[in-house]
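Part of the complex only, each chain left as placed.
As written, the chain order gives the labels A and B, with residue 1 at the start of each chain.
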Amino acid sequence: MAAAPPTRPRRLLPLCLGLFQGALLLFFALFFTYDKPSAQAGDASLVANQLYSIFPLFQDIQVMLVVGLGLLLTFLPRYGLSALTHNFLLLNFSMQWALVIQGLLHHFHHGQVHLDLRNLLTAEFAAVTVLISVGAVLGRASPCQLLVVAACEVPIYFASEWAIVTRLGILDVGGTITIHVFSCYFGLGMSKALFGAVRQPVHPKETPTPSSDLLSLVGTLILWVFWPSFVAVLCQPGDAQHRAILNTLLAMSASTLTTVVASSLLDKDGKLSPSHLQNGSLAGGVAIGAVADMAVPPVAALALGSLSAMACVLGFRFLTPLLARKLMLQDQCGIHNLHGLPGILGAVASTVAILVASKDTSGSRFSQVSPAGGNVSEAAWGLGGDHSAGGQALCQAAGLAVAIGGSLVAGLLTGAALRLPCLAQLPERLCFDDSLYFKIQDQAKSLGLGGTDEEGALALKEQV
Amino acid sequence: MAAAPPTRPRRLLPLCLGLFQGALLLFFALFFTYDKPSAQAGDASLVANQLYSIFPLFQDIQVMLVVGLGLLLTFLPRYGLSALTHNFLLLNFSMQWALVIQGLLHHFHHGQVHLDLRNLLTAEFAAVTVLISVGAVLGRASPCQLLVVAACEVPIYFASEWAIVTRLGILDVGGTITIHVFSCYFGLGMSKALFGAVRQPVHPKETPTPSSDLLSLVGTLILWVFWPSFVAVLCQPGDAQHRAILNTLLAMSASTLTTVVASSLLDKDGKLSPSHLQNGSLAGGVAIGAVADMAVPPVAALALGSLSAMACVLGFRFLTPLLARKLMLQDQCGIHNLHGLPGILGAVASTVAILVASKDTSGSRFSQVSPAGGNVSEAAWGLGGDHSAGGQALCQAAGLAVAIGGSLVAGLLTGAALRLPCLAQLPERLCFDDSLYFKIQDQAKSLGLGGTDEEGALALKEQV
């Protein structure tokens, strides 16, 4: 029962990964070094202080990605080990690959690349986009296909970030547009191209059990707790960072309550849907990223959190089934509801916030907002004063459009590449099952916690 | 089988929550703003430093409340999703509600409320009392009833805190009296008034399974690890905070060993009871709160940890069954053993510590304890020198009495309110079951990890 898969793709994964590791070693040997030691004692203390200000946030983000996101993906009852492992593997592969590309792109003309915690953080952000995108095909794609996705998406992410942040100059401290919207539409494009016009039937192993839902909810809670660190880590220290943390906390708190309201109202018995809760509570964190460090009032964060949770729950209830029916679009984890819709809301909110803030600072509340008027609101936007408010608002909208358009096209191309014959698509009956990737006991015979003692022991003895 | 519940209360929860969210938005729009930006560069660096000193501790506390406490409550094998979700929902609701009340109470006369991380922390402390109290009725109260409890308890907590901290001037940096004792007796009063003189029979779904006990123990461990942050977050930075952390670590370490000793001695086969371990290991953290930052010797922290763990285990073994039999008192999680008894011990310890410290500083060890004698011990008490040692000790005792009396009365009134007809009490047979609140597969048919493959798949196919 546990499948007799073709041998070739079985060796493809370790061979590709092994080659990549070898190339990585060579590349690091040639191009990477650490920062020069700081000579003065005062510098050492400065380095230490910088480290203490970023390292706890970095660790929070690592917990989010490795433990939180990993657990969130374990809602498929027989695919928990694979979901956790593939997430972990992809994070590491994408991060290393992002370091290589970063090295080539940004630092090559300076010779040696000086590695520090900030490089790793940027590389990790690139890896996040991969982790989000593959949610659309969770359980239906092989690890080789996932690696191909990572190999394609990371450079495209850097290109997209260069276009919309460096060239267009959008403000997006928490990655709402650059990370969430980008990775969502990349993932949807890839899923569409991979599965084509064939509608995937509901698979018997696709339905969560109470215990897999529970573990997945624990993942959500871990993400929920540490999300403020993700949004605030790249902010200007001081007021802006403090504000980003508070805005994120408020938005996510509002999301949680609104998710319960919306999910309960949409069910005829008033029951909650676990998947709504697992995703909706986080929607506020996705949406707030673009405005988190701006001088918006607290009520705006609350409202944005509520709206995005509503969009997320409505998306699960109505939009995902509609897209599946009309466009044959497969979105296993509902990334469009958690990252797409709230991301768009957040981008729109950032446009509005910039327009409103510019009116405020030139109007009656001028002196109240800041001692230095426009300068502060510009400082709050983070990139200095080379745009007027209207121009900046336009940039945000243009950035959103570029992110959606570019990622969709790139995703479609990547999805087409996944259909190459050498990457043999999984047959439907083998999907969603750990036993394809792991040497584990057959679950039917396993000595499960609910199984009976004697039978299990007997079954085992026969095996042994 | 999964119940045909009345429709009205089904809509009550989302409607109430929705209205609350709307009112909250309005209130925040009118009254809340962020701190003014700090103009000078030096200020910005100061703000950043303050943030780095409080934010990691704040995150630790969030992990405790959202993940740790949530998991601790999953010991009911079929109520894990609900326990985790209700805890999460109540935390968010209570925190928002506490922000509103804080705004009205403390800051209204200054106009706009300036929101910062410290406000959120105080609001979170108010929310903790709700999370503790509802442990007494875990699995037997509907979400609507839980929201009513939160709505009542938060303002009463602020009143009680004002009375015993601001007016009486008790010293209680870790919330032993103000949080743990208060919420315990509030919860017990509420439970008594809610269930009246009817003794609740043992429910078949009430008994933990090994896997639910395991998850609950993981929750305990998370709480255990981060408890020092909870106790020390509001301490004076420097020596007092360092001492609070060390005292808490020592007390909880002693608790753990004593719990194993006591639980093992009380069983005829010497076996441990999972519930003793889940609660007793934390008893030291509850008790140490009132004395954590005082100049007590390390041995006192160890002894207090041991004693409180002993009280907790003995409470589970003898007092809870006694109270259930004599007073028909329902205490599902044993909050009296974890928060009540250790809390009282901690309050008594704080009285003793103050009396002993005052003798020490006027006696032979005067010069050894501090360069400035009495001033330091007063500084160690945290509130300056408006009480003599005897007076301060009296205050601690009076504060304990007020906390117990006030919370009992308030709890009884709240419990009576929960019996209002519109809040329809759950019938006994529906208790302790996730399927009442969640759209999940029926557990009997679910494709559990221990179930057999073929049957599960068949059952699912029939459903689909």
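The rule is simple: a residue touches a chain if its C-beta (ideal position, glycine included) is under 8 Å from a C-beta of that chain, and two chains touch if they have at least 3 such contacts.
None of the values given here were measured: they were computed from a predicted structure.
What's in place is 2 chains of the same protein, and the file's complete complex has 3 copies in all.
The rule is simple: only the chains that are shown with their structure count from here on.
Bringing chain A onto chain B by least-squares fit of CA atoms involves turning it by 120°, to the nearest 5.
With centres taken as mean Cα positions, chain B sits 33 Å from chain A.
Residues of chain A that touch chain B in their complex: 1, 52-53, 56, 60, 77-78, 202, 204-205, 207-211, 213-214, 217-218, 221-222, 224-226, 228-229, 236-239, 241-243, 245-246, 249, 253-254, 256-258, 260-262, 264-265, 267, 269-274, 277, 281, 295, 297-299, 302-303, 306, 370-372, 376, 380, 442-444, 446, 448-451.
Those residues of chain B lying in contact with chain A across their complex are 5, 7, 10-11, 13-14, 17-18, 20-21, 24-25, 28-29, 32-39, 43-45, 47-48, 51-52, 55-56, 59, 62-63, 66-67, 70-71, 74, 78, 80-81, 84-85, 88-89, 92-93, 95-96, 115-117, 120, 209-211, 215, 434, 436-441, 443, 446-454, 456-457, 460-461, 464.
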